[in-house]
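Got a structure for you, written out below as structure tokens; questions coming shortly.
Every protein chain except one is present and positioned as in the full complex.
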Amino acid sequence: MSTTQARVRPTAPADPGSAPKPSRRSQLRVPTVHFWLLAPAVAVCLGFVIYPLVRTVYLSFTNLGAAGDAEAVGLDNYVEMLHDAAFWNSLRVTAIFIVVSISVELVLAWALALLLQGTVSRMSQTLRVVFAIPMMLCPVVIGISWRALLNPQFGWLNAIFGTQNMDWVGDPSKALWVFILVDVWHWTPFMFMLISAGLLGIPEEVREAARLDGAGALRIFRHITLPLLLPVTLVAILLRALDATKTFDLPYTLTGGGPGTSTQTIAIYLYRNAFAEFDQGYASAVAITVTVALSVFALLYLGFVRRVEKRLT
Amino acid sequence: MNPVARLSLAALRFVAIAALLFATLLPFAWMISTAFKRNSEILVFPPRILPSHPTLDHFREVFFGGTVGPYFANSLVATAVSTILTLALATPAAFALTSHRFPGDAGRHIGLGFLLLRFLPPFAIIIPLFVLMRSSGLIDTVFALIIVYTAFHLPLAIWIIQPAVSQIPREIFEAAAMDRAGPLRTFWSVILPLLRPAIATAAAFCMIFSWNEFFFSLILTTNKAKTFPVLVSSFVTDSGPDWGTIAATSLVAITPIVVLCVLLQRHLVGGLTSGAVR
Partner (left out) sequence: MKRTRSRRVGSAVLAAGAALALTLSACSTAGGGGDESGGDGLTAVFLSGGAYDPCAEGYAKKFAEETGVQVQVIHEGYPTLHDKLLTALSSGADSYDVIMVAYQWTGEFAPFLTPLTDKLKADQSLSGVIPSVSQSYTFENQQYAVPFSAQAETLFYRTDLLQKAGLEPPKTWDDYEKVAKFFDKNPDYPGVYGTSVKAGDANVQSAFNNRYYGLGGAVLGTPRSTLDVATATKALDLLKRDATELSPAGARQATFVEVSAQFAAGNVAMAELMPTTVLSQITDQTPENKVYGKVGVATIPGGKGEAGGWGLSVAKSSSDQDNAYKFASFMSSAAADHDCFVQYGKSPVQGATYEAGDVADKFYTTGVRAALETAAPRPSGATAGKLNTMFTDVSSRFLAGQIPNAAAAAQEMADEYVKINNGK
């Protein structure tokens, strides 16, 4: 959640730490200290993430079900997936969810950060802490609480706003938007923290200098604030997009994917196939497809961020 | 700025803050109110904000029903140990990846690999993971959760710490080399103290994610190792949610992490600022 610079270029150019260099021979025989510093992390990921992932790839070519015996079925699962309307629906729901929720979160976070910018009183410090609370909460608790708050008859929201008998999560035309709204409630603080941290990091002299040159507030924003914070924003978008794709707990407890399939995200779709209907082979195929698509998207997006950064510097 | 603009900005600020405070605190108000209501008073129309006959029944059930103690301990152990493990593995790895050129460009590939792992959805590996845990007898142990959380949060932690390493000025490395300090000593006594803000940030995020994690805990535990989020979800019965118990348990479940994060708030933002801009 910090810099973009090293994040998009994961390897630092220099090699400052390895001096004094061991001789070529010893490098060949004994792995370096650096190797041993890195190895445990790699090993844990290999054992408990990569190995299961490879198994999932294997399972995606089988028809593993509840009975526990898997037969190879070739590409059947993948073909079935492409023909399943529910799969495409869940992709559509997920896409809408990601695009809308992240856009709203961004706009709100930017607005808030700018609005609270410069107020460094004790009061605003306290407010910042309070506003950050939602992101610390458990999505299960959030989902259940909002479900109760939004209940058409017994919920507080309708009572407060006088919208008696308005159905929120039970109305298919509203459920997805409600889900997005609750996600916005949950994650705007995260975006807000990132962006206001970035704002705090811009030296006041820079803005002061611009002001002395006669630049208005808008121009300062456009030519100083925005370019300086663009990289952070872009990375925040990526982080949220990836986390949003995985979002399971919140829709599971808030709407359960319904009504109908109106809030059935890809994670819910997968869960239903894998654990309610127990088509684990099929679910594996979906999981692999989503993972590959996500990785490709992430790599392309990182390339885009890198180009934007280059143009800015 | 003219006075009118200044005033309207202040008004706007006030309205925004008020709206935000309302939205942020609303679920807490509901939880507190519901936790103290008798069951028969929770689903009434029109809804009541304050309980007319406050009761401690739900808290009594939570604290003395024999449920909360062990779950609290599970959540605590899983969160604390996995966070420490994650940082202990991630910090050296981030250091090695950034400061050393591995043969055959391996460092770059491994770095990218970690980056990609950050994108991996949990459901992509849950089925084999479950089988793996079962065959090693780890189902329903906190140990299984610790391993999974560590493996899953490692990429995140590396991602947070790596930029901080790369921002350490070259001169510091060179100075350490001049003192004939090996990489280990350089790491331990020179670099590590400089990474503190980034490590604190990584720790905070690992803790938040581990404490709140639901999916793995749901699948990998049956009873002894259940954590809070799973406990909360288990109060939904075949006839619907048991709101009172859910509210009381939720309050107990979120309090520690909120208190901790409020205490750590400075570090949360601190780690972000030091890395975010430049």
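Chains here go by letter, A and B, matching the order in which they are written, and residues are numbered from 1 within each.
Please note the rule applied: a residue touches a chain if its C-beta (ideal position, glycine included) is under 8 Å from a C-beta of that chain, and two chains touch if they have at least 3 such contacts.
The structure displayed is predicted, hence computed values, not measured ones.
Asks: Just list which of the chains on display the missing one touches.
Replies: Missing chain, whole complex, touching shown chains: A, B.
Asks: Based on the whole complex, identify which of B:M31, B:L145 or B:L218 touches the chain you can't see.
Replies: Looking across B:M31, B:L145 or B:L218, the contact with the absent chain belongs to B:L218.
Asks: Among B:L43, B:A181, B:L194 or B:V262, single out the residue that touches the unshown chain.
Replies: B:L43
Asks: Considering the whole complex, which of A:Y58, A:F221, A:F278 or A:Y301 touches the chain not shown?
Replies: Here the residue in touch with the unshown chain is A:F278.
Asks: Please pick, from A:G216, A:G260 or A:G303, the residue that touches the omitted chain in the full complex.
Replies: For the chain that is not drawn, the touching residue is A:G260.
Asks: Using the document's contact rule, name the residues of subunit A that touch the chain not shown here.
Replies: Answer for subunit A: residues 27-28, 31, 35, 39-40, 42-44, 46-47, 66-68, 147, 151-154, 165-167, 169-173, 255-262, 271-272, 275-278 touch the chain left out.
Asks: Could you list which residues of subunit B touch the chain missing from the display?
Replies: 40-41, 43-45, 102-104, 106, 130-131, 134, 136-141, 143, 147, 218-219, 222-224, 230, 233-243
FYI, only the chains that are shown with their structure count from here on.
Asks: Given the complex with subunit B, which residues does subunit A contribute to the contact?
Replies: Subunit A residues touching subunit B: 1-7, 10-12, 14-20, 27, 32-35, 37-38, 40-42, 44-45, 47-49, 51-53, 55-56, 59, 64, 111-112, 115-116, 119, 127-142, 144-149, 153-156, 159, 185, 193-194, 196-198, 200-202, 228-229, 232, 242, 245-246, 248-249, 253, 267, 270-271, 274-275, 280, 283-284, 287-288, 290-291, 294-295, 298-299, 302.
Asks: What part of subunit B is in contact with subunit A in the complex they form?
Replies: The contact residues of subunit B facing subunit A are 12-13, 16-17, 20-21, 23-27, 29-31, 34, 42-47, 49, 89-90, 92-93, 95-103, 107-108, 110-129, 131-132, 147-148, 150-152, 154-155, 158-160, 162-167, 170, 173-174, 176-177, 180, 182-184, 186-187, 198, 201, 205, 208, 211-212, 214-215, 219, 228-229, 232-233, 241, 243, 246-247, 250, 253-254, 257-258, 261-262, 265, 268-269, 271-278.
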